[in-house]
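Here's the structure we're looking at; comments come further down.
One protein chain omitted, others in place.
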Amino acid sequence: MATAVHLDGITKRFPGVVANDDVDLEVEHGTVHALLGENGAGKTTLMNVLYGLYEPTSGTVRLDGEPRTFDSPRDAIDAGVGMIHQHFMLVDPMTVTENVTLGSEPRKWGGLAVDRAAAREAVVELADRYGFDVDPDARIEDVSVGEQQRVEILKALYRGADTLILDEPTAVLTPQEVEELFAVLAELTAQGKTIIFITHKLGEAMRAADEVSVLRDGKKVGTVDADGTTREELAELMVGREVLLDVEREPAQTGEVVAAASDVVVEDDRGVRAVDGISFEVRAGEVFGIAGVDGNGQTELVEALTGLGVPDEGEIRFRDEDVTTASRRERIEAGMAYIPEDRQERGLVMEFGLVENGLLGSQHGPELGPNGRIDWPATRDHAEAIIDEYDVRPADADADAESLSGGNQQKFIVGREFKRDPEFVVASHPTRGVDVGSIEFIHERLLELRRQGVAVLLVSSKLEEVQGLSDRMGVVYEGEFIDVVDPEETTEEELGLLMAGERPGGGGDETGATDETDPEATPSDVTGGERA
Amino acid sequence: MSAADRLRDALDRLVEASATERILISTAALVLSVLLGAVLVLVAGRMTTCTAGEAVYYLGVGFCYDPVVVFDRLFLGALGDPLSGGWSPDGQFSVTLRETTLLLFTGLSVALAFRAGIFNIGTQGQMVVGALATAIGVLWASSFVSGTVGTVVLIPFGVLVGATFGGLYGAVPGMLKAYADANEVITTIMLNFIATGVALYLVSGVFKDPNSAANQTVPLPEFARFPAVLFGGRQDFSLVALAFGLLAIGALYYVLEHTAFGYDVRTSGVQPEAAEYGGVDAERTVVASLALSGALGGVAGAMYVMMVLGTFQTGIPSYGFDGITVSILAGNNPLGVGVAALLFGVLKSGTTVVQFATDVPPQLVGVLRGLVILFVAMPEFFRMLAKGLPGRGSRREAVATDGGAVTGGGVADDEGGEADE
Partner (left out) sequence: MSDASADGVGDADGATAAEGRGFFERHTTRAVFAAVTVASVAALLVAGFLFPDSLAGTLAAVLTSENTLAAALRLSVPIAFAALGGIFAEKSGVINIGLEGLLIVSAFGAIYVADVTGGVWIGFAGGVLASTLLAALFAVVTIQFRADQIIAGLAVWLIALGLAPFASQVIYGSPNTPTVATSPSVSVPVLEEIPFFGALFSASPSVYLLFAAVALSWYVFERTAFGRWIRASGENPEALDTAGVSVARVRYAAVIISGVLAGMGGAALSLDLGQFTGNGPTMVNGKGFIAIVAYLFGNYNPIGAFLSTLLFAGLDAVQTVLQLQGIGVPRQLIRITPFVVVIVVLALVGRTRLPEAAGEHYDTEE
């Protein structure tokens, strides 16, 4: 087999950062090559170099042995390289056909009209050739994420791509859609296409790829044959040390119920039940974890709990009071702290300095905003205390939030929320996109709160995080708790099945998988755990 | 990213953060507008006809209008010719201060809404409503009091009436935006037309002054008008009103910077999602900011009635629209509004001087106003001019990388979940 893509000594520097350090990569024609690594390992940067989005600081890109320089993605597309980004480049109100042919529409009447029949025909033909299930006339906004992804792939194929780069293609997919994607990838390679697929999930890399290259800290640490490797080997390559997260955790000293949700239903904009009847209780001194693949209703549930959204049905109680319709401010004042999922959108006002950001949520409180007047000296002291205690760097209270790194932004938010002396903390993906040092720091602080008798709700798609920190955990799938389990008594495999919608006791979901789960995994000490 | 790119980025970040840049840009916009205005005057001077004696010659070409004279009259004339001796506070200078006073209020009105992220084009309408309400309210109340006591009671009363009705009228688009999601740019423009129409109806009907041919209300008694202090009353300017205006600047600055409400407003203005997260009631903040903004517009109307006209007459000058210019020029900063209002006060007052001294049409000032806004709206243009760096005039958005050996970096946020293994 010939080499389709050859990256030779690619180095890419950003100011103060080496994103790729002398990376070599060879991908054979007609194969799937997984690019594996943790967040921040430099995978996407490397592929952006190949796709012409970045110019490498040094190194060469060769396609079929020919050295190439791409000034823009257009050059890359012309050379037969297509990239499917995590954020799809699709025009929502336009149809599948219109999106696939955008910019290269077949014309008629001397170019005065789009030949719509020919365009549709071309799309149908392409879809048939690769066995894609897409409706050429559906609008993008009306089709599933999986179908949108297939449209993106069709777009690249329509433009004559021989090499396809997929950036974290499974992050937004349901398990069934992941299966469909892998089938698509197999069909594409069978017909001679070359695929590079970026992931941080080693199971997927092993399953879908022929070869796996592992990146760590911007360097390539190895390329292995997918069939000849083990999970352990890949994990070690990825992490480069013993896996951490064996958090020291004494048994929970649980008190009374602090927060409770019962039969909460939240509908999204389209009237689909994003949260479909979830119930749970969180007690003082315990961490209740919610695990699940992103997009299974976690965001909507958290918003309903914290007052950013209103549930369509059900009840939310906090300290024995019905707060279902209480405002966000009322909940803050009642002692609910919240580490939001999106720190740059919600958690911080990016163009404000840290002093003003430390005030966010406390501006009407008695300490910093007594009688509607802001006590600026006290607010500054408050921000400086957060910076000091939570090791925020640079230690400059006047720095704008946007000038901080992600980890330091997150530490500042965590500090601000924890310093409210909350009774209940909702932590939504508290360590997403955060460096390792900050992750450990945030985890320790969460457990410290638990020791102090605070009730913690932890939502994360990092399984090891939820499992390592929680006393009980609910596994969410399509807006429902598939099960509520004791994390110490449940294996990763069992959790994996639950996250894929496989109900314990064999009550199989649409996936139709047959594996029976261990009956012991059914909830034993669940308080208020909801089973559908 | 090349070294030039990085340099440009660094410079951008530097200048974006600095307040001096705002001042520089505003000044540059003004200078550029004046220069373009001069060109316009020259061109217009070629298009009209005049005798050879009246013409002025530049580079051997004759022009009917002389931009130097125009801008000399516009600026120095507006200040009452301080350089030529014989300056009196009762002259053109007090006209300038009168205009400044009114523009202070409309400018603050627009600025407050802007800070909340709302584009209030309706200050004009809110001013009309405030003015009409003040004229009617004070006229009614003036039958109960008189003399100095009357002045002391009626002036605050009139301002209050103007603020209340302007505020209520401002709350309308606020509620439409907050609860019906109606775009405030459009609703406020429509409400301007409605305010003018209804005012015309009322003033030509029920509230019409029977002794006047014009569509106006019965004039207020002298004691119900702002007293002229230091400045003679001839130019309808009152230092008291200006003091009110300066007080309003201080008050608005305090509200924005030192109160929880101001914090809510500013946070909503720059990042509404974060404001919501921080417990800000988005709907209430929208309504409250627009009501307050309308109240300031209403006060401008009250000032106009009680200081300038002494009655409500249809065809209120476009102080509300000028307020938009003032606010934009001031970077929506209350303190900056003070300076910008003085500047536009000079322009407006100078217009009449220009009209007396030259044949140049007064609409020139309207063009200048538009040009200033246009230039202030494009800071990028000045950045390019200032740096003289060739190439595209745009800074690339922070690129989403997935980092490498980064110390965090707000970079991996977009990465999906990591549920496997």
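The letters A and B name the chains in turn, as written, and every chain counts its residues from 1.
In this section, contacts are C-beta pairs under 8 Å (C-beta built on N, C-alpha and C of every residue); 3 or more make two chains touch, one makes a residue touch a chain.
Predicted model, so just to flag it, every value in this text is computed and none were measured.
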Considering the whole complex, which of A:S104, A:Q176, A:S262 or A:S403 touches the chain not shown? A:S104
Which of B:Y58, B:W87, B:W140 or B:F193 touches the missing chain? It is B:F193
In the complete complex, the non-displayed chain touches which residues of chain A? 53-55, 71-74, 77, 89-94, 98-99, 102-105, 107, 111-114, 116, 139, 142, 155
Touch rule applied to chain B and the missing chain gives residues 40, 44, 47-48, 119, 121, 176, 180-183, 185-187, 189-191, 193-194, 197-198, 200-201, 204-205, 315, 321, 324-325, 328, 361, 363-371, 373-374, 376-378, 380-381, 384, 393-397
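FYI, only the chains that are shown with their structure count from here on.
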Averaging only over C-alpha atoms, locate the centres of chain A and chain B and give their separation in whole Å. 46
Contacts from chain A onto chain B in the complex sit at residues 12, 14-15, 17-21, 39-45, 48, 53-55, 86-87, 168, 170-172, 200-204, 217-218, 231, 235, 291-294, 308, 327-329, 331-333, 338, 340, 342-352, 356, 359-361, 363-364, 369, 372-374, 376, 400, 402, 404-409, 432-435, 438, 461-464, 492, 496, 499
In their shared complex, at which residues does chain B touch chain A? 1, 6, 17, 257-264, 267, 270-271, 273-281, 399-421
